[in-house]
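Note that one protein chain of the assembly has been removed; the remaining protein chains are unaltered in position.
Moving on, here comes subunit A:
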Amino acid sequence: MSATAPTTPTTDAADSTARTRALLTAADPRRRRTDRTMQVLIWAAFAVAMAPLVSLMWTVVSSGIGRISMDFLSLSMRNIFGGDPNGGIYHAIMGTLIITGLATLISVPIGVLTAIYLVEYGKGALARAVTFFVDVMTGIPSIVAGLFAISLFTLILGPGVRMGLIGAVALSVLMIPVVVRSCEEMLKLVPNELREAAYALGVPKWLTIIKVVLRTSVAGLTTGILLAVARVIGETAPLLVTVGVTDSINFDPFEGRMMTLPVFAYRQYSQGVAPCPGGESASCVADIAIQNAWGAALVLIVIVLALNLIGRLVNRWFSPKLR
């Protein structure tokens, strides 16, 4: 691998090359040492980065798996207090799915159309501004997105309002730039020959975009959207300030508070240890809230990883083989 390793000489020429190389490398061992040291350091950097990933995955799985059961996945926390080990996260799962789904419904048309604008029409100052501000928007802190959404709806509906739709708006502020970015990359991959072939057949531009460009890149677009969903589905802070919390099932994003998985995990964590007056028993587990938090974390991470995996596989399996 490295240039310093001597190769076995087979011919005279190779032999002399090897000797020259050995001479060159032996002349300055300090340089070789530096090279080795840096190589070790760079491998170590990668190992250090993998350590938290492995530790985190292991912790989530090992701490969360014990709480997962049919009841945990199909019950809500209504009328569950203290150390009661019953109840589950059904309301949080449904809340997460509804709010994220709504956010996707808002973000995908805007995001994809903006990507189309940037790739197919974008020229001049407006396109440059959109590109720049989409990049800037990627960096909006999630809590600020939440504050924006709640400010907007406070203005319309009065103070103290909490509902799923506000959370969806906050999430879509975070999601749109991600969708635009990835869809733009995918649309750029569509070869120009396809567009030109369509134009040559007299197909108008809008039909070319819909029937040729989008058709060709549909796998890539799906991947981009799935990855964007995976990114916002774990957002906690904006939902904490916009949607609030509840222990009951609420399917209506236009009315009342909703629970979501990340917020549920946070709430259970912050409840801490429950008092058990009669000691620990089957009906009172002191650290049940922490167990609930880990259980919700496990379900959440499984959803996120599944979205990531499906996204990558869709792209690998369904994208047209270019060239």
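Everything below uses one rule, namely that a contact is a pair of C-beta atoms (placed from the backbone, for glycine too) under 8 Å apart; a residue touches a chain by one contact, two chains touch by 3 or more; residues count from 1.
Please note the rule applied: contacts and distances are computed from a predicted model.
The unshown chain of the complex is recorded in UniProt as "Phosphate transport system permease protein", chosen from "N-acyl homoserine lactonase family protein", "Phosphate transport system permease protein", "Potassium-transporting ATPase KdpC subunit" or "Cytochrome C oxidase subunit I". Interface note: of A:T114, A:S182, A:T216 or A:N250, the residue touching the hidden chain in the full complex is A:T114. Across the entire complex, the residue among A:M77, A:I93 or A:V173 in touch with the chain not shown is A:V173.
Mapped onto subunit A, the footprint of the missing chain covers residues 2-4, 24, 31-32, 34-35, 38-39, 41-46, 48-50, 52-53, 55-56, 59-60, 63, 109-111, 113-114, 116-118, 120-122, 126-127, 129-130, 132-145, 147-148, 151-152, 154-155, 159-160, 173, 176-177, 180, 193, 196, 199-200, 204-206, 209, 230-231, 233-237, 240-241, 244-245, 262-263, 265-266, 269-270, 293-294, 297, 300-301, 304-305, 308, 312.
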